[in-house]
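Part of the complex only, each chain left as placed.
Order as written gives the chain letters A, B and C; numbering starts at 1 within each chain.
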């Protein structure tokens, strides 16, 4: 019932957007070539769905996304856990991370090509870079946020270092890490598309660039719509996962 | 959008012309450089773009009054209802096919990636001619579209095995020993591979007919200076395209600015080709797009 | 009562904070005999928790020494288990797994571990909640799990820092009774920090009343009443009044300070 309600609101939103869009076209007197009408975009969307172009590009984009994102998450969480255990090393790594993080992943492309060649790898590496730093930082900050009593408890019980890391620190910080993953999924997706717009020959970003090159703005808008929709789905799935983990691991407890 | 860039401080009509940093836009550069001499009541403002598509966005939306642009792109835009006309060519020839030094024949390109500036370009048509001429299919190579300035880098990084593009990027690749020339455009479509056109928006032309006439007159005069090969001309080229001397000379060897008229048979060939390659559904007729009054008026 | 289990000798504790030295404890001398239950009572900020942490080895004295069973305390150990105010249960583990984790460092088989954990959970009356998660339990039940976990390691001493302060009065009363019953059975030494006078009088053999700024022992009150005690009996009230008077709460002074 809640879902139905949400869908209802989404439907209202949809109608409002379409109407506003059409009104803008009428009032602004924009030619179809500059601002396609909702109907044109709809037929554009239908055409790329029917001829399979969309499915193909979506598949490629999602493959790149998961390959880059999952490997980044794995590397960043493990590294984050280990680094946060040794304060000195982290204080050395931190400034490096801080300077690398604000650099747009695409800025590295000449070097990505040098080491990773062409094809899918550059896009995957771009996603990797986009996801790696936020997850690393959120892992380290999650570990630092752990309630000190857990650590005191472990000391008191004389737990071994490995038990401490895998049975206390990792699960205790996981809810925060998960919320870091959630944030990173959005950024990574945006960068995938941006990355595909620059260098790739396939994927949703390329679909947009290609349509734009052919001056088919209706397909550009259709592409944007599907990018938004897929991004939303990715985000919601991770949100659900996060909630589920939160429940599983007793978030909202008084301790 | 309002046509024209408004009036300059001195009351002259400002006309904004978009271009890419390529030798093919040289008449526009020369008009800009000599505008005190060649233009009276018009002020030319050049606006440089990095890629064709950004330029087209600005042209289509009326943010600029005209541009030196790929002929095929202008056709597509016109077919979509954008009201522009081509008033002259930008140049003739000057489109080499640059390949990696390892590549010796067209057959070697099979399965490799080739960069072109745009599917709607003479370079794409050229590539198709070359491939089919060598008994290959167009699908036998990977086509990669990228902004011209990016191509030498892409070739040196091994992202592409070959590129076909406007000058001076071909010459740059040769000068820097990144690649070599395999063929020249003249080998495939002698004198009728229309490449770059000078286009103007119809709203500008209608609003400022005198200014348009003056601009075009100046443009044609400027094109003569661009191609005269003098020391001074070389210097102007070098001012607008800061590439080293060798590359520039090489470029200018390949290119000519003599005859900028657009002839019907050349145009028809282009139309056929675009339809054949399924690049444009209903290309505009010759009369709808091409405006020869200025070129021919100059001849009269 | 045998030879002292804990001996605190001339202990001072100073914290450094923002380039300032805060003198938290000053010349504490205290010995706790085996079998004795001690309550440390005092106002907020007087250093009760700090003293408890010194006994447990979580802090080290700035001066003086703490001896546990004759040995100098240099860090936390399984011999003295701390019971935290907010229970410190691991929310991602079941009740049973929480207790089992505490037994992990002991070299015993998995079955033995589970057996022992179940025994102590039975002791605190949670036999039916083994597979539940802490978040599914009430505050009182959570603290029982913590007690079971502390006892399952068979420590020589349990240190409790306001263990029942987060519970409502009624639950607190119940758990105090529970604790007495369990202690009678297991004969564990307890040091209890509290600011609840009733709790101290109800549970302790000896009450250490502390003063603040710097924290020091003001008075020691030995409660000579058999356990379990009756909260409304006049003997109980005697000790209660004695301590209330110590803190000036029986209506005689009206010069209440305004700097709470």
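Assume contacts are C-beta pairs under 8 Å (C-beta built on N, C-alpha and C of every residue); 3 or more make two chains touch, one makes a residue touch a chain.
Keep in mind that this is a model prediction, so the values were computed, not measured.
Although just one copy of each chain is shown, the whole complex contains the chain kinds in the amounts A x2, B x1, C x2.
The rule we apply is simple: only the chains that are shown with their structure count from here on.
Central chain (C-alpha centroid nearest the global protein C-alpha centroid): A.
Mean C-alpha positions place chain B and chain C at a centre distance of 86 Å. The distance from the centre of chain A to the centre of chain B, each centre being the mean of the chain's C-alpha atoms, comes to 39 Å.
In terms of their C-alpha centroids, the spacing between chain A and chain C amounts to 48 Å. Remark: chain A residues 31-34, 110, 113-114, 117-118, 201, 209-210, 212-215 touch chain B in the complex. The touching residues of chain A, counted against chain C in their complex, run 147, 149-150, 152-153, 155-160, 163, 167-168, 171-172, 174, 248-255.
The part of chain C that touches chain A in the complex is made up of residues 56, 58, 75-78, 81-82, 84, 86-92, 101-102, 104-105, 133-135, 139, 142, 153, 166.
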